[in-house]
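Take this structure first; my questions come after.
Excluded from the complex is one protein chain; the other protein chains are retained at their positions.
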Amino acid sequence: MRVRSLAGAVAALGALVLIDQIAPRLLNPYFVTILSRIGIAVIAAVSLQLVNGFTGQFSIGHAGFMAIGAYASAALSVFAGAEGLELAATFVPISVARVAYFPLALVFGGLAAAVVGIFVAVPALRLRGDYLAIATLGAGEIIRIAILNIDAVGGARGFSLASSAHPAVDLRFEGLGGVFAVAALTVLAIARLVYSGGGLAFRAVREDETAAESIGIATTRVKVEAFLVASFFAGVAGALFAHSEGYIHTNSFGFVRSFELVVFVVLGGLGSISGAILAAATLTAAPELLRGLGDWRMVLYSLLLIAMMLSRPQGLLGQRELWPISLLTRGSR
Amino acid sequence: MSLLEIRGLSVRFGGLTAVSRLDLHVDEGSLVALIGPNGAGKTTAFNVITGLYAPSDGSVRFEGREIGGAAPHRISALGIARTFQNIRLFRSLSALDNVRAALQGSRRRGVSDVLRLGSWSASERAAEAEARGLLDELALGAFADARADSLPYGEQRRLEIARALATRPKLLLLDEPAAGMNPAEKQALRELVRRLGAKRGLTIVLIDHDVSFVMNLSDRVAVLDHGEKIADGAPEAVRRDPLVIEAYLGRDGEDEA
Partner (left out) sequence: MENLLEQLLNGIQWGSIYALIALGYTMVYGVLKLINFAHGEVYMVGAMVGYYAAGFLGVADAPSIGALLIVLLASMVACGLLGALIERIAYRPLRGAGRLAPLITAIGVSLLLQNAGQLVFGADPKFFPPLIRSEAALRIGGIAVSNIQIVVLVTAILLMGGLQYVVRRTRFGRAMRAVSYDAPAAALMGVPVDRVILGTFVLGSCLAAAAGILVGLSNPKIDPLMGLMPGLKAFVAAVLGGIGSIPGAMLGGILLGVIETLVTGYLSSTYRDAIAFVILVLILLYRPTGLFGAPQTEKV
(Lines give C-alpha, C1' and ligand atoms only; values in the text may rest on other atoms or scores of the structure.)
Protein backbone atom coordinates (compact mmCIF):
# COMPACT_ATOMS: atom_id res chain seq x y z
CA MET A 1 0.00 0.00 0.00
CA ARG A 2 1.18 3.46 -0.75
CA VAL A 3 2.48 5.60 2.10
CA ARG A 4 -0.21 8.21 1.61
CA SER A 5 -3.05 5.70 1.90
CA LEU A 6 -1.47 4.18 4.98
CA ALA A 7 -1.13 7.55 6.63
CA GLY A 8 -4.71 8.33 5.72
CA ALA A 9 -5.94 5.10 7.22
CA VAL A 10 -4.04 5.70 10.44
CA ALA A 11 -5.43 9.21 10.69
CA ALA A 12 -8.95 7.94 10.14
CA LEU A 13 -8.49 5.29 12.79
CA GLY A 14 -7.21 7.89 15.19
CA ALA A 15 -10.18 10.11 14.54
CA LEU A 16 -12.56 7.22 15.15
CA VAL A 17 -10.98 6.34 18.47
CA LEU A 18 -11.21 9.98 19.42
CA ILE A 19 -14.87 10.17 18.53
CA ASP A 20 -15.63 6.94 20.28
CA GLN A 21 -13.93 7.82 23.53
CA ILE A 22 -14.04 11.58 23.80
CA ALA A 23 -17.43 12.47 22.40
CA PRO A 24 -19.51 10.67 25.03
CA ARG A 25 -17.53 12.37 27.76
CA LEU A 26 -17.85 15.83 26.29
CA LEU A 27 -21.33 15.79 24.90
CA ASN A 28 -24.75 15.46 26.37
CA PRO A 29 -25.99 11.85 25.81
CA TYR A 30 -28.83 13.24 23.75
CA PHE A 31 -26.37 14.66 21.26
CA VAL A 32 -24.46 11.42 21.20
CA THR A 33 -27.68 9.68 20.22
CA ILE A 34 -28.25 12.21 17.47
CA LEU A 35 -24.74 11.65 16.14
CA SER A 36 -25.35 7.93 16.16
CA ARG A 37 -28.61 8.37 14.26
CA ILE A 38 -26.84 10.59 11.77
CA GLY A 39 -24.27 7.89 11.14
CA ILE A 40 -26.98 5.32 10.52
CA ALA A 41 -28.93 7.69 8.28
CA VAL A 42 -25.80 8.35 6.24
CA ILE A 43 -25.24 4.64 5.66
CA ALA A 44 -28.83 4.11 4.58
CA ALA A 45 -28.88 7.22 2.38
CA VAL A 46 -25.61 6.48 0.60
CA SER A 47 -26.75 2.93 -0.06
CA LEU A 48 -29.96 4.20 -1.59
CA GLN A 49 -28.04 6.73 -3.65
CA LEU A 50 -26.35 3.84 -5.44
CA VAL A 51 -29.69 2.62 -6.74
CA ASN A 52 -31.64 5.83 -7.19
CA GLY A 53 -28.96 8.36 -7.97
CA PHE A 54 -26.29 6.39 -9.77
CA THR A 55 -28.23 3.61 -11.46
CA GLY A 56 -31.33 5.69 -12.02
CA GLN A 57 -33.78 3.16 -10.59
CA PHE A 58 -36.47 4.70 -8.46
CA SER A 59 -36.68 2.56 -5.35
CA ILE A 60 -38.98 3.86 -2.60
CA GLY A 61 -39.18 0.88 -0.24
CA HIS A 62 -35.63 0.93 1.10
CA ALA A 63 -36.64 0.93 4.77
CA GLY A 64 -37.82 -2.63 4.27
CA PHE A 65 -34.19 -3.72 3.92
CA MET A 66 -33.28 -1.83 7.05
CA ALA A 67 -36.05 -3.75 8.79
CA ILE A 68 -34.66 -7.08 7.62
CA GLY A 69 -31.19 -6.13 8.81
CA ALA A 70 -32.48 -4.90 12.14
CA TYR A 71 -34.65 -7.88 12.89
CA ALA A 72 -32.29 -10.52 11.54
CA SER A 73 -29.33 -9.21 13.49
CA ALA A 74 -31.41 -8.70 16.61
CA ALA A 75 -32.73 -12.23 16.37
CA LEU A 76 -29.18 -13.51 15.92
CA SER A 77 -28.03 -11.63 19.00
CA VAL A 78 -30.94 -12.62 21.19
CA PHE A 79 -31.22 -16.26 20.16
CA ALA A 80 -27.59 -17.14 19.57
CA GLY A 81 -25.30 -14.22 20.26
CA ALA A 82 -26.09 -13.90 23.93
CA GLU A 83 -25.28 -17.51 24.56
CA GLY A 84 -22.16 -17.32 22.44
CA LEU A 85 -20.93 -14.25 24.27
CA GLU A 86 -21.51 -15.80 27.64
CA LEU A 87 -19.55 -18.83 26.54
CA ALA A 88 -16.75 -16.75 25.09
CA ALA A 89 -16.55 -14.74 28.31
CA THR A 90 -15.12 -17.79 30.00
CA PHE A 91 -12.07 -17.65 27.70
CA VAL A 92 -11.57 -13.98 26.97
CA PRO A 93 -12.64 -10.71 28.57
CA ILE A 94 -16.24 -9.94 27.73
CA SER A 95 -15.30 -6.65 26.07
CA VAL A 96 -13.07 -8.48 23.60
CA ALA A 97 -15.80 -10.98 22.87
CA ARG A 98 -18.26 -8.17 22.24
CA VAL A 99 -15.92 -6.34 19.88
CA ALA A 100 -15.42 -9.56 17.99
CA TYR A 101 -19.11 -10.37 17.85
CA PHE A 102 -20.50 -7.00 16.83
CA PRO A 103 -19.23 -7.01 13.22
CA LEU A 104 -20.68 -10.50 12.86
CA ALA A 105 -24.10 -9.27 13.81
CA LEU A 106 -23.81 -6.40 11.35
CA VAL A 107 -22.68 -8.55 8.47
CA PHE A 108 -25.40 -11.06 9.24
CA GLY A 109 -28.01 -8.30 9.08
CA GLY A 110 -26.55 -7.07 5.81
CA LEU A 111 -26.51 -10.50 4.23
CA ALA A 112 -30.06 -11.24 5.31
CA ALA A 113 -31.18 -7.99 3.72
CA ALA A 114 -29.22 -8.78 0.57
CA VAL A 115 -30.89 -12.16 0.23
CA VAL A 116 -34.31 -10.56 0.47
CA GLY A 117 -32.98 -7.96 -1.92
CA ILE A 118 -32.44 -10.59 -4.60
CA PHE A 119 -36.03 -11.75 -4.26
CA VAL A 120 -37.25 -8.21 -4.67
CA ALA A 121 -34.79 -7.13 -7.32
CA VAL A 122 -35.04 -9.89 -9.88
CA PRO A 123 -38.75 -9.46 -10.55
CA ALA A 124 -38.99 -5.74 -9.78
CA LEU A 125 -36.15 -4.61 -11.99
CA ARG A 126 -37.94 -5.83 -15.08
CA LEU A 127 -40.18 -2.83 -14.60
CA ARG A 128 -39.45 0.76 -15.42
CA GLY A 129 -40.05 4.16 -13.86
CA ASP A 130 -43.32 4.54 -12.00
CA TYR A 131 -44.03 0.82 -12.03
CA LEU A 132 -40.69 0.02 -10.43
CA ALA A 133 -41.30 2.63 -7.76
CA ILE A 134 -44.67 1.16 -6.88
CA ALA A 135 -43.26 -2.36 -6.86
CA THR A 136 -40.55 -1.37 -4.39
CA LEU A 137 -43.13 0.43 -2.28
CA GLY A 138 -45.22 -2.73 -2.26
CA ALA A 139 -42.20 -4.86 -1.41
CA GLY A 140 -41.29 -2.63 1.53
CA GLU A 141 -44.82 -2.85 2.88
CA ILE A 142 -45.01 -6.62 2.43
CA ILE A 143 -41.74 -7.00 4.32
CA ARG A 144 -42.94 -4.77 7.13
CA ILE A 145 -46.28 -6.53 7.50
CA ALA A 146 -44.66 -9.95 7.29
CA ILE A 147 -42.26 -9.10 10.12
CA LEU A 148 -45.15 -7.64 12.09
CA ASN A 149 -46.78 -11.05 11.97
CA ILE A 150 -43.77 -13.00 13.23
CA ASP A 151 -44.42 -13.57 16.89
CA ALA A 152 -40.93 -14.86 17.62
CA VAL A 153 -39.51 -11.38 17.12
CA GLY A 154 -42.23 -9.63 19.04
CA GLY A 155 -44.80 -8.89 16.39
CA ALA A 156 -46.85 -5.86 17.27
CA ARG A 157 -45.15 -5.48 20.62
CA GLY A 158 -41.76 -4.82 19.12
CA PHE A 159 -38.54 -6.64 19.85
CA SER A 160 -36.20 -6.01 22.73
CA LEU A 161 -32.53 -6.74 22.43
CA ALA A 162 -32.39 -8.76 25.59
CA SER A 163 -32.11 -12.49 25.95
CA SER A 164 -34.35 -13.94 28.63
CA ALA A 165 -32.09 -16.99 28.83
CA HIS A 166 -28.96 -14.91 29.34
CA PRO A 167 -30.15 -11.71 30.96
CA ALA A 168 -26.74 -10.62 32.13
CA VAL A 169 -25.34 -10.24 28.64
CA ASP A 170 -25.50 -6.71 27.30
CA LEU A 171 -26.40 -6.91 23.64
CA ARG A 172 -26.35 -3.21 23.00
CA PHE A 173 -23.50 -1.58 21.14
CA GLU A 174 -23.69 2.13 21.50
CA GLY A 175 -20.19 3.25 20.64
CA LEU A 176 -20.02 6.14 18.22
CA GLY A 177 -16.72 4.82 16.95
CA GLY A 178 -18.42 1.73 15.60
CA VAL A 179 -21.17 3.66 13.87
CA PHE A 180 -18.82 6.13 12.26
CA ALA A 181 -16.38 3.41 11.27
CA VAL A 182 -19.12 1.56 9.44
CA ALA A 183 -20.36 4.80 7.91
CA ALA A 184 -16.88 5.62 6.66
CA LEU A 185 -16.43 2.13 5.23
CA THR A 186 -19.80 2.34 3.50
CA VAL A 187 -18.97 5.64 1.89
CA LEU A 188 -15.56 4.34 0.86
CA ALA A 189 -16.95 1.16 -0.63
CA ILE A 190 -19.76 2.75 -2.57
CA ALA A 191 -17.73 5.71 -3.76
CA ARG A 192 -14.98 3.47 -5.03
CA LEU A 193 -17.43 1.06 -6.60
CA VAL A 194 -19.21 3.79 -8.52
CA TYR A 195 -16.24 5.94 -9.47
CA SER A 196 -14.29 3.30 -11.32
CA GLY A 197 -14.15 1.98 -14.86
CA GLY A 198 -16.52 -0.88 -14.15
CA GLY A 199 -18.66 1.43 -12.04
CA LEU A 200 -19.35 3.55 -15.09
CA ALA A 201 -21.87 0.85 -15.94
CA PHE A 202 -24.19 2.10 -13.20
CA ARG A 203 -24.28 5.59 -14.61
CA ALA A 204 -24.51 4.31 -18.15
CA VAL A 205 -27.65 2.42 -17.18
CA ARG A 206 -29.00 5.58 -15.60
CA GLU A 207 -28.29 7.72 -18.63
CA ASP A 208 -29.55 5.44 -21.38
CA GLU A 209 -30.27 1.75 -20.98
CA THR A 210 -30.56 1.05 -24.67
CA ALA A 211 -27.20 2.65 -25.39
CA ALA A 212 -25.65 0.85 -22.42
CA GLU A 213 -26.83 -2.50 -23.79
CA SER A 214 -25.40 -1.63 -27.17
CA ILE A 215 -21.91 -1.30 -25.69
CA GLY A 216 -22.07 -4.64 -23.96
CA ILE A 217 -23.42 -3.71 -20.54
CA ALA A 218 -25.87 -6.28 -19.17
CA THR A 219 -28.26 -3.69 -17.79
CA THR A 220 -30.47 -6.00 -15.76
CA ARG A 221 -27.47 -7.54 -14.05
CA VAL A 222 -26.07 -4.11 -13.25
CA LYS A 223 -29.37 -3.02 -11.73
CA VAL A 224 -29.54 -6.17 -9.62
CA GLU A 225 -25.95 -5.61 -8.49
CA ALA A 226 -26.77 -2.09 -7.39
CA PHE A 227 -29.83 -3.33 -5.59
CA LEU A 228 -27.90 -6.07 -3.80
CA VAL A 229 -25.12 -3.81 -2.61
CA ALA A 230 -27.65 -1.21 -1.51
CA SER A 231 -29.80 -3.66 0.39
CA PHE A 232 -26.72 -5.12 2.08
CA PHE A 233 -25.69 -1.74 3.44
CA ALA A 234 -29.26 -0.86 4.35
CA GLY A 235 -29.35 -4.10 6.31
CA VAL A 236 -26.15 -3.11 8.07
CA ALA A 237 -27.69 0.25 8.91
CA GLY A 238 -30.72 -1.53 10.31
CA ALA A 239 -28.50 -3.82 12.37
CA LEU A 240 -26.63 -0.82 13.76
CA PHE A 241 -29.93 0.80 14.60
CA ALA A 242 -31.20 -2.28 16.41
CA HIS A 243 -28.06 -2.66 18.46
CA SER A 244 -27.79 0.96 19.46
CA GLU A 245 -31.45 1.47 20.31
CA GLY A 246 -31.88 -1.84 22.07
CA TYR A 247 -35.50 -2.07 20.98
CA ILE A 248 -37.05 -2.17 17.53
CA HIS A 249 -40.56 -2.00 16.09
CA THR A 250 -41.74 -2.24 12.53
CA ASN A 251 -43.16 1.26 12.90
CA SER A 252 -39.63 2.58 12.46
CA PHE A 253 -39.35 0.94 9.05
CA GLY A 254 -42.52 1.93 7.28
CA PHE A 255 -43.14 3.97 4.20
CA VAL A 256 -42.41 7.22 6.05
CA ARG A 257 -38.88 6.03 6.74
CA SER A 258 -38.45 4.90 3.15
CA PHE A 259 -39.64 8.24 2.02
CA GLU A 260 -37.24 10.03 4.36
CA LEU A 261 -34.37 8.21 2.68
CA VAL A 262 -35.67 9.21 -0.73
CA VAL A 263 -35.79 12.81 0.48
CA PHE A 264 -32.15 12.57 1.58
CA VAL A 265 -30.91 11.44 -1.80
CA VAL A 266 -33.12 13.78 -3.81
CA LEU A 267 -32.47 16.88 -1.76
CA GLY A 268 -28.77 16.13 -1.60
CA GLY A 269 -28.70 15.63 -5.35
CA LEU A 270 -29.41 12.44 -7.25
CA GLY A 271 -25.98 11.16 -8.13
CA SER A 272 -23.96 12.79 -5.37
CA ILE A 273 -22.61 10.82 -2.44
CA SER A 274 -21.56 14.01 -0.68
CA GLY A 275 -25.02 15.41 -1.25
CA ALA A 276 -26.67 12.37 0.30
CA ILE A 277 -24.36 12.61 3.31
CA LEU A 278 -25.06 16.30 3.80
CA ALA A 279 -28.78 15.92 3.44
CA ALA A 280 -28.94 12.87 5.69
CA ALA A 281 -26.89 14.59 8.39
CA THR A 282 -28.74 17.89 8.23
CA LEU A 283 -32.22 16.47 7.98
CA THR A 284 -31.60 13.98 10.78
CA ALA A 285 -30.12 16.54 13.12
CA ALA A 286 -32.48 19.40 12.41
CA PRO A 287 -35.77 17.83 13.45
CA GLU A 288 -34.14 16.58 16.63
CA LEU A 289 -32.79 20.01 17.41
CA LEU A 290 -36.07 21.60 16.42
CA ARG A 291 -38.00 19.22 18.57
CA GLY A 292 -39.73 22.12 20.21
CA LEU A 293 -41.72 22.60 17.05
CA GLY A 294 -43.58 19.37 17.69
CA ASP A 295 -46.02 18.49 14.94
CA TRP A 296 -45.02 21.46 12.86
CA ARG A 297 -41.77 19.64 12.22
CA MET A 298 -43.22 17.24 9.68
CA VAL A 299 -45.28 19.98 8.09
CA LEU A 300 -42.18 22.08 7.58
CA TYR A 301 -40.33 19.03 6.32
CA SER A 302 -42.86 18.36 3.59
CA LEU A 303 -43.09 22.04 2.68
CA LEU A 304 -39.34 22.12 2.34
CA LEU A 305 -39.42 19.13 0.05
CA ILE A 306 -42.12 20.58 -2.16
CA ALA A 307 -40.37 23.94 -2.32
CA MET A 308 -37.11 22.24 -3.23
CA MET A 309 -38.68 20.25 -6.05
CA LEU A 310 -40.36 23.32 -7.42
CA SER A 311 -37.33 25.54 -7.32
CA ARG A 312 -34.25 23.34 -7.52
CA PRO A 313 -35.12 19.80 -8.53
CA GLN A 314 -31.51 18.81 -9.02
CA GLY A 315 -31.05 19.12 -5.28
CA LEU A 316 -28.19 20.67 -3.39
CA LEU A 317 -25.23 19.28 -5.30
CA GLY A 318 -26.78 17.78 -8.41
CA GLN A 319 -24.26 15.22 -9.59
CA ARG A 320 -21.22 16.96 -8.21
CA GLU A 321 -19.09 15.70 -5.36
CA LEU A 322 -17.21 17.54 -2.66
CA TRP A 323 -13.48 17.00 -2.51
CA PRO A 324 -13.34 14.43 0.28
CA ILE A 325 -14.97 11.96 -2.07
CA SER A 326 -12.37 12.44 -4.75
CA LEU A 327 -9.81 11.90 -2.03
CA LEU A 328 -11.22 8.43 -1.53
CA THR A 329 -11.49 7.66 -5.20
CA ARG A 330 -8.15 8.87 -6.44
CA GLY A 331 -7.01 6.67 -9.27
CA SER A 332 -10.24 6.70 -11.18
CA ARG A 333 -13.11 9.06 -11.50
CA MET B 1 -19.45 -17.09 -46.07
CA SER B 2 -20.39 -13.49 -45.33
CA LEU B 3 -19.72 -11.86 -42.02
CA LEU B 4 -23.39 -10.96 -41.68
CA GLU B 5 -26.05 -13.05 -43.32
CA ILE B 6 -29.73 -12.05 -43.16
CA ARG B 7 -32.24 -14.45 -44.68
CA GLY B 8 -35.94 -14.00 -45.03
CA LEU B 9 -36.12 -11.53 -42.18
CA SER B 10 -39.58 -10.24 -41.33
CA VAL B 11 -40.46 -7.97 -38.43
CA ARG B 12 -44.05 -7.37 -37.47
CA PHE B 13 -45.48 -5.13 -34.77
CA GLY B 14 -49.06 -6.12 -34.26
CA GLY B 15 -50.69 -5.41 -37.60
CA LEU B 16 -47.76 -3.47 -39.02
CA THR B 17 -45.06 -5.18 -41.07
CA ALA B 18 -41.92 -3.09 -40.74
CA VAL B 19 -39.58 -5.44 -42.57
CA SER B 20 -40.67 -8.08 -45.05
CA ARG B 21 -38.61 -11.07 -46.16
CA LEU B 22 -35.30 -9.25 -46.22
CA ASP B 23 -32.25 -11.00 -47.66
CA LEU B 24 -28.96 -9.25 -47.15
CA HIS B 25 -25.40 -10.40 -46.92
CA VAL B 26 -22.42 -8.32 -45.89
CA ASP B 27 -18.93 -9.50 -46.80
CA GLU B 28 -16.09 -9.02 -44.42
CA GLY B 29 -14.21 -5.78 -44.93
CA SER B 30 -16.87 -4.28 -47.16
CA LEU B 31 -18.97 -1.19 -46.75
CA VAL B 32 -22.65 -1.65 -47.47
CA ALA B 33 -25.14 1.16 -47.55
CA LEU B 34 -28.75 0.59 -46.60
CA ILE B 35 -30.88 3.33 -48.04
CA GLY B 36 -34.51 4.07 -48.63
CA PRO B 37 -37.14 6.66 -47.83
CA ASN B 38 -38.18 7.40 -44.26
CA GLY B 39 -40.06 4.56 -42.65
CA ALA B 40 -38.64 1.98 -45.03
CA GLY B 41 -37.56 -0.29 -42.20
CA LYS B 42 -33.83 0.42 -42.19
CA THR B 43 -33.51 1.23 -38.49
CA THR B 44 -35.80 -1.69 -37.68
CA ALA B 45 -33.38 -3.98 -39.47
CA PHE B 46 -30.53 -2.52 -37.42
CA ASN B 47 -32.53 -3.01 -34.26
CA VAL B 48 -33.02 -6.66 -35.06
CA ILE B 49 -29.33 -7.19 -35.83
CA THR B 50 -28.34 -5.57 -32.54
CA GLY B 51 -30.92 -7.46 -30.53
CA LEU B 52 -33.40 -4.74 -29.63
CA TYR B 53 -36.16 -6.54 -31.48
CA ALA B 54 -36.56 -10.22 -32.15
CA PRO B 55 -37.27 -11.37 -35.71
CA SER B 56 -40.84 -12.42 -36.41
CA ASP B 57 -39.52 -14.64 -39.18
CA GLY B 58 -36.22 -15.46 -40.79
CA SER B 59 -32.67 -15.60 -39.54
CA VAL B 60 -29.76 -13.32 -38.80
CA ARG B 61 -26.35 -14.98 -38.75
CA PHE B 62 -23.11 -13.34 -37.68
CA GLU B 63 -19.89 -15.24 -38.39
CA GLY B 64 -22.08 -18.23 -39.09
CA ARG B 65 -23.78 -18.05 -35.69
CA GLU B 66 -27.50 -17.33 -35.37
CA ILE B 67 -28.05 -14.16 -33.34
CA GLY B 68 -31.73 -13.44 -33.96
CA GLY B 69 -33.44 -12.75 -30.63
CA ALA B 70 -30.21 -12.65 -28.63
CA ALA B 71 -29.80 -9.99 -25.95
CA PRO B 72 -28.18 -6.75 -27.10
CA HIS B 73 -25.25 -6.92 -24.70
CA ARG B 74 -24.42 -10.45 -25.88
CA ILE B 75 -24.47 -9.29 -29.49
CA SER B 76 -22.16 -6.45 -28.56
CA ALA B 77 -19.76 -8.94 -27.02
CA LEU B 78 -19.78 -10.93 -30.25
CA GLY B 79 -18.40 -7.93 -32.08
CA ILE B 80 -21.27 -5.82 -33.41
CA ALA B 81 -21.39 -2.14 -32.49
CA ARG B 82 -23.76 0.61 -33.55
CA THR B 83 -24.64 4.27 -33.45
CA PHE B 84 -28.17 5.59 -33.17
CA GLN B 85 -30.30 7.71 -35.41
CA ASN B 86 -31.18 10.07 -32.56
CA ILE B 87 -27.79 10.15 -30.81
CA ARG B 88 -27.87 8.24 -27.57
CA LEU B 89 -24.87 9.45 -25.67
CA PHE B 90 -24.54 9.29 -21.89
CA ARG B 91 -25.36 12.92 -21.65
CA SER B 92 -24.23 13.93 -18.19
CA LEU B 93 -21.00 11.94 -18.47
CA SER B 94 -17.87 13.41 -20.00
CA ALA B 95 -16.80 12.46 -23.50
CA LEU B 96 -13.96 10.50 -21.96
CA ASP B 97 -16.31 8.61 -19.67
CA ASN B 98 -18.61 7.79 -22.56
CA VAL B 99 -15.73 5.99 -24.23
CA ARG B 100 -14.46 4.48 -21.00
CA ALA B 101 -17.93 3.10 -20.32
CA ALA B 102 -17.65 1.14 -23.55
CA LEU B 103 -14.13 -0.01 -22.72
CA GLN B 104 -14.69 -0.96 -19.10
CA GLY B 105 -18.42 -0.96 -18.36
CA SER B 106 -18.95 -4.61 -19.12
CA ARG B 107 -16.20 -5.88 -16.88
CA ARG B 108 -17.01 -7.30 -13.49
CA ARG B 109 -17.24 -5.00 -10.51
CA GLY B 110 -16.26 -6.03 -7.06
CA VAL B 111 -13.86 -5.93 -4.18
CA SER B 112 -10.91 -5.02 -6.40
CA ASP B 113 -12.57 -1.68 -7.08
CA VAL B 114 -12.80 -0.98 -3.39
CA LEU B 115 -9.32 -2.15 -2.42
CA ARG B 116 -7.56 -0.61 -5.44
CA LEU B 117 -4.35 -2.55 -5.21
CA GLY B 118 -1.50 -2.18 -7.69
CA SER B 119 -2.77 -4.03 -10.72
CA TRP B 120 -6.12 -2.28 -10.51
CA SER B 121 -4.57 1.14 -10.93
CA ALA B 122 -2.47 -0.04 -13.81
CA SER B 123 -5.43 -1.41 -15.73
CA GLU B 124 -7.46 1.74 -15.05
CA ARG B 125 -4.66 3.91 -16.37
CA ALA B 126 -4.31 1.74 -19.45
CA ALA B 127 -8.02 1.96 -20.16
CA GLU B 128 -7.98 5.71 -19.76
CA ALA B 129 -5.04 5.97 -22.13
CA GLU B 130 -6.80 3.88 -24.71
CA ALA B 131 -9.93 5.98 -24.36
CA ARG B 132 -7.99 9.21 -24.84
CA GLY B 133 -6.26 7.71 -27.84
CA LEU B 134 -9.59 6.94 -29.42
CA LEU B 135 -10.85 10.46 -28.75
CA ASP B 136 -7.70 11.92 -30.31
CA GLU B 137 -8.08 9.72 -33.34
CA LEU B 138 -11.54 11.15 -33.87
CA ALA B 139 -10.42 14.73 -33.26
CA LEU B 140 -12.26 14.92 -29.96
CA GLY B 141 -9.25 15.19 -27.68
CA ALA B 142 -10.08 18.75 -26.68
CA PHE B 143 -13.49 17.69 -25.45
CA ALA B 144 -12.37 14.80 -23.29
CA ASP B 145 -13.55 16.27 -20.00
CA ALA B 146 -16.56 18.14 -21.30
CA ARG B 147 -20.08 16.88 -20.71
CA ALA B 148 -21.27 14.89 -23.69
CA ASP B 149 -24.37 17.00 -24.14
CA SER B 150 -22.29 20.16 -24.24
CA LEU B 151 -20.51 19.10 -27.42
CA PRO B 152 -21.44 20.60 -30.76
CA TYR B 153 -23.70 18.42 -32.86
CA GLY B 154 -21.09 17.06 -35.26
CA GLU B 155 -18.78 16.25 -32.36
CA GLN B 156 -21.56 14.37 -30.60
CA ARG B 157 -22.02 12.16 -33.64
CA ARG B 158 -18.29 11.48 -33.77
CA LEU B 159 -18.29 10.72 -30.05
CA GLU B 160 -20.94 8.10 -30.58
CA ILE B 161 -18.73 6.53 -33.21
CA ALA B 162 -15.74 6.68 -30.86
CA ARG B 163 -17.79 4.95 -28.18
CA ALA B 164 -18.86 2.26 -30.61
CA LEU B 165 -15.27 1.71 -31.73
CA ALA B 166 -14.17 1.27 -28.13
CA THR B 167 -15.92 -2.09 -28.01
CA ARG B 168 -13.46 -3.31 -30.68
CA PRO B 169 -16.18 -4.47 -33.06
CA LYS B 170 -15.83 -6.48 -36.24
CA LEU B 171 -19.04 -5.03 -37.62
CA LEU B 172 -20.03 -1.40 -37.22
CA LEU B 173 -23.57 -0.25 -37.90
CA LEU B 174 -23.97 3.48 -38.44
CA ASP B 175 -27.53 4.76 -38.34
CA GLU B 176 -27.85 8.05 -40.22
CA PRO B 177 -24.44 9.30 -39.10
CA ALA B 178 -24.67 12.31 -41.39
CA ALA B 179 -28.11 13.48 -40.34
CA GLY B 180 -28.23 17.17 -39.67
CA MET B 181 -24.77 17.85 -41.06
CA ASN B 182 -23.79 20.47 -43.59
CA PRO B 183 -21.94 19.43 -46.80
CA ALA B 184 -18.49 20.12 -45.35
CA GLU B 185 -19.19 18.01 -42.27
CA LYS B 186 -20.60 15.26 -44.48
CA GLN B 187 -17.44 15.22 -46.51
CA ALA B 188 -15.32 14.96 -43.36
CA LEU B 189 -17.52 12.15 -42.14
CA ARG B 190 -17.17 10.35 -45.45
CA GLU B 191 -13.39 10.52 -45.09
CA LEU B 192 -13.60 9.25 -41.54
CA VAL B 193 -15.77 6.27 -42.45
CA ARG B 194 -13.49 5.39 -45.35
CA ARG B 195 -10.50 5.52 -43.01
CA LEU B 196 -12.20 3.33 -40.45
CA GLY B 197 -12.89 0.68 -43.03
CA ALA B 198 -9.42 0.79 -44.50
CA LYS B 199 -7.25 1.18 -41.41
CA ARG B 200 -9.09 -1.08 -39.02
CA GLY B 201 -10.45 -3.59 -41.48
CA LEU B 202 -13.90 -2.90 -40.13
CA THR B 203 -16.98 -4.13 -41.88
CA ILE B 204 -19.44 -1.28 -42.03
CA VAL B 205 -23.14 -1.06 -42.73
CA LEU B 206 -24.40 2.46 -43.13
CA ILE B 207 -27.95 3.74 -43.11
CA ASP B 208 -28.72 7.02 -44.71
CA HIS B 209 -31.57 8.36 -46.74
CA ASP B 210 -29.29 10.78 -48.54
CA VAL B 211 -28.36 8.81 -51.66
CA SER B 212 -25.54 11.09 -52.78
CA PHE B 213 -23.80 10.76 -49.43
CA VAL B 214 -23.41 7.03 -49.82
CA MET B 215 -22.64 6.91 -53.51
CA ASN B 216 -18.87 7.37 -53.41
CA LEU B 217 -18.49 5.60 -50.14
CA SER B 218 -19.98 2.16 -50.43
CA ASP B 219 -19.03 -1.04 -52.18
CA ARG B 220 -22.67 -2.03 -52.40
CA VAL B 221 -26.01 -0.40 -51.88
CA ALA B 222 -29.25 -2.08 -50.77
CA VAL B 223 -32.49 -0.17 -51.02
CA LEU B 224 -35.52 -0.71 -48.81
CA ASP B 225 -38.97 0.63 -49.38
CA HIS B 226 -41.98 -0.16 -47.23
CA GLY B 227 -40.04 -2.91 -45.52
CA GLU B 228 -39.01 -4.71 -48.72
CA LYS B 229 -35.72 -4.75 -50.52
CA ILE B 230 -36.20 -3.31 -53.98
CA ALA B 231 -32.59 -3.14 -55.16
CA ASP B 232 -29.19 -4.47 -54.21
CA GLY B 233 -25.96 -3.98 -56.10
CA ALA B 234 -23.21 -1.61 -57.15
CA PRO B 235 -23.92 2.04 -56.35
CA GLU B 236 -24.12 3.21 -59.95
CA ALA B 237 -26.54 0.49 -60.96
CA VAL B 238 -28.78 1.15 -58.00
CA ARG B 239 -28.77 4.86 -58.64
CA ARG B 240 -30.23 4.32 -62.05
CA ASP B 241 -32.71 1.63 -61.06
CA PRO B 242 -36.20 2.85 -61.97
CA LEU B 243 -37.79 1.27 -58.88
CA VAL B 244 -35.38 3.20 -56.68
CA ILE B 245 -36.04 6.44 -58.45
CA GLU B 246 -39.76 5.96 -58.12
CA ALA B 247 -39.47 5.13 -54.44
CA TYR B 248 -37.66 8.39 -53.79
CA LEU B 249 -39.33 10.80 -56.10
CA GLY B 250 -42.70 9.40 -55.25
CA ARG B 251 -42.16 10.53 -51.63
CA ASP B 252 -40.11 13.61 -50.77
CA GLY B 253 -38.73 15.56 -53.72
CA GLU B 254 -35.76 17.01 -51.81
CA ASP B 255 -33.91 13.70 -51.85
CA GLU B 256 -32.45 13.35 -55.30
CA ALA B 257 -31.48 9.98 -56.70
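Residue numbering begins at 1 within each chain, and the chains themselves are lettered A and B in the order written.
Going forward, a contact is a pair of C-beta atoms (placed from the backbone, for glycine too) under 8 Å apart; a residue touches a chain by one contact, two chains touch by 3 or more.
Everything quoted here is computed from the prediction, not taken from an experiment.
Among A:A80, A:I134, A:A162 or A:L322, only A:I134 touches the chain that is left out of the view.
Within the entire complex, the positions of chain A that touch the omitted partner chain are 58, 60, 123-124, 126-127, 129-131, 133-135, 137-139, 141-142, 145-146, 148-149, 210, 255-256, 259, 262-263, 266, 270, 295-296, 298-299, 301-303, 305-306, 309-310, 313.
Here, only the chains that are shown with their structure count from here on.
For chain B in complex with chain A, the touching residues are 50-52, 71-73, 76-77, 81-82, 84, 88-93, 97, 100-109, 113-114, 116-117, 120-121, 123-124, 127-128, 163-164, 166-167. Chain A makes touch with chain B in their complex at residues 1, 188-189, 192-193, 196-201, 203-204, 207-208, 210-219, 225, 271, 319, 331-332.
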